[in-house]
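Of the protein chains in this complex, one is absent; all others appear in place.
== chain A ==
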Amino acid sequence: MANAIATAHEHDAHHAHDEHVVLPQHLHHFETEEQQREAGTFGMWLFLLTEIMFFGGMFFAYLLYRNWYNPAFVAASNQLSVKLGAINTAILITSGYAMALGVYAAEVRKKQMLVWTLIATTIFGFAFLGVKTVEYKEKFEKHHVPGASFDVKEFVNPAAFGLKEEPLAPDMAQKTQIFFVLYFAMTGMHALHMIIGLALLFWLIYRANRGDFSSGYVAPIENFGLYWHFVDIVWIFLFPLLYLINKHVG
């Protein structure tokens, strides 16, 4: 029987119904480890649903403004690098893959594999943020950060900058700021979630290396995995919505 309780608890076969399980990580108010695990997963998903609502507000704002100011969104989106965006998508998926392997390593109690997969998750997470930094820096240099220093010159007179865009009227060109506000808000909140995740990863690597998660106690690894994959999913939607709006026109 693959059940962690049965393998860890030698008397289990005789007392499956009336005996309380005594693994150190098993809290007394749960009947079984299965129940405890499900309660934890349930709680984690409730948290992730609030996160969906949080990002959902921004996705809705994006949907609405993209319909209202479509020419501005098309022109502004073409300023983003599809190459960097696609590379970052692959980097983030790789990080998620390493995390998934980490959950497996914790479940089969392979301590070294767990530590190394968590380290790989962290490295790819930092690689993602590194690419994002390069992209943000370019936006500052081109005055594409919304606010006082925002400059519409590339959108009202694209030919002067070697761009093959349709020139926008000055009022529509101003609306490119809305695209960049949403771009920075959405990728920025996504990056903040990554930074929080990376901080948690350092703590998890420390504890994994101490052997905390290689004796049947996998809940922190499993629930962090859910969080990390959720952050993946947000980016899976951000990438086509922000980078690939109208590539076939420009």
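Methods note: a residue touches a chain if its C-beta (ideal position, glycine included) is under 8 Å from a C-beta of that chain, and two chains touch if they have at least 3 such contacts; residues count from 1.
Keep this in mind: contacts and distances are computed from a predicted model.
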| item | value |
| --- | --- |
| Options "Branched-chain amino acid ABC transporter permease", "Urease accessory protein UreD", "Ribose transport system ATP-binding protein" or "Cytochrome c oxidase subunit 4": UniProt name of the undisplayed chain | "Cytochrome c oxidase subunit 4" |
| Residue in contact with the excluded chain [from A:27, A:82, A:169 or A:192] | A:82 |
| Residue, one of A:63, A:134, A:169 or A:199, that touches the chain absent here | A:63 |
| Option from A:69, A:155 or A:239 whose C-beta touches the chain left out | A:239 |
| Hidden partner chain, residues of chain A it touches | 1-5, 16-17, 31-32, 34-35, 37-38, 41-42, 45-46, 48-49, 52-53, 56, 59-60, 63-64, 82, 86, 89-90, 93-94, 96-97, 99-101, 104, 107-108, 225-226, 229-230, 232-233, 236-237, 239-241, 244-249 |
